[in-house]
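A single protein chain has been omitted; all remaining protein chains appear in their positions.
To keep things simple, chains are lettered A and B as they appear, and every chain counts its residues starting from 1.
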Amino acid sequence: MLQIIIYITLGFMLFGIIFSTLRFIKGPTAADRTVALDTLTTISVALLVMISYISHRFIYVDIALVYGVLGFIGVLVIARYLEGAL
Amino acid sequence: MEKSSSGGKVTRFLFTWFLLFVVWLMFTSTFATQEVITGAAVSWLIAIPTNRFFTNVRLHHFSPLTLFYIVEYLFIFLWALLVANLDVARRVISPTLPINPGIVKFKTSLTSDFAKMILANSITLTPGTLSVDIIDDTFYIHWIDVKSLEPEECRQEIAGKFEKVLLKIF
Partner (left out) sequence: MNELLTYAGMVLMLIGGIFLFLGGLGIFRMPDTYNRLQAGTKATTLGGMSVILSIGLLEPSWFVKTLVLVIFIALSNPISSHALARANYKRGNRPYLKGGSEYDQYKEVYDPQEKPDKEEEKA
């Protein structure tokens, strides 16, 4: 039962990643790509936590947190750059 | 904004230190002695240079009544988040994309910067709205389905229920 739910959720996440990647490739502006990157970051954080549960490794949760912080800072820096304030 | 008296500075530092220490404890999720001591020392060191930028909230803002309002706010917020997501889901799935976007503005009666930040974050996560800019006390909100262009009606529609609780907290 839990196995099936995990597979279904991973499938949904895969399609979410596919659609955001398509937007990331299509653009048309830099801000659109950054929006797609932000979404991809959040999905990846959730995915890392899922992977840590599947492979029973507690340490991956730390990696998810660090990745979330870095992605957040990255998006903020890109936003400041696009604003022309950097 | 409050005058920064020396007593205010101390409680601000203590609040920053306390918050950092709680995050440390939650993150290590252990009560082993050396972890706790290291966490207290590290968060003390970090709080010294950062408490000036971090917040204007002092410890004296916290009373049992405030905690009750914070819990009430949390429930309003979670409900709004759920409604917002169902709303987004409906708009994304329906083949005609039923949107009528625009940017509206309204003035808030909140004074503290921290309360404004909380309000802006909540607005972003509630149905159909996204805060674009805050200039002094004017909020500029991107609204996916504009119902009114009058500032007062916008305020009632977008921020009414959050503002009421936030005014009680701050």
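Methods note: a contact is a pair of C-beta atoms (placed from the backbone, for glycine too) under 8 Å apart; a residue touches a chain by one contact, two chains touch by 3 or more.
What you see is a predicted model, and the numbers here were worked out from it, not measured in a lab.
S.K.: When the whole complex is taken into account, which chains on show are touched by the absent chain?
M.R.: By the stated touch criterion, the chain not on view contacts A, B.
S.K.: Which listed residue (B:40, B:146 or B:165) would be found touching the missing chain in the intact complex?
M.R.: B:146
S.K.: Pick out the residues on chain B that sit against the missing chain.
M.R.: 23, 26-27, 29, 81-82, 84-85, 88-89, 91-93, 97, 99-105, 120-121, 124-125, 128-133, 135, 140, 142, 144, 146, 149
S.K.: If the hidden chain were put back, which residues of chain A would touch it?
M.R.: Counting over the whole complex, chain A touches the hidden chain at residues 1-2, 5-6, 8-13, 15-20, 22-23, 29, 31-32, 34-36, 38-39, 42-43, 45-46, 49-50, 52-53, 58, 61, 64-65, 68-69, 72, 75-76, 79-80, 82-85.
Convention: only the chains that are shown with their structure count from here on.
S.K.: Using Cα averages as centroids, what's the distance between chain A and chain B in whole Å?
M.R.: 23
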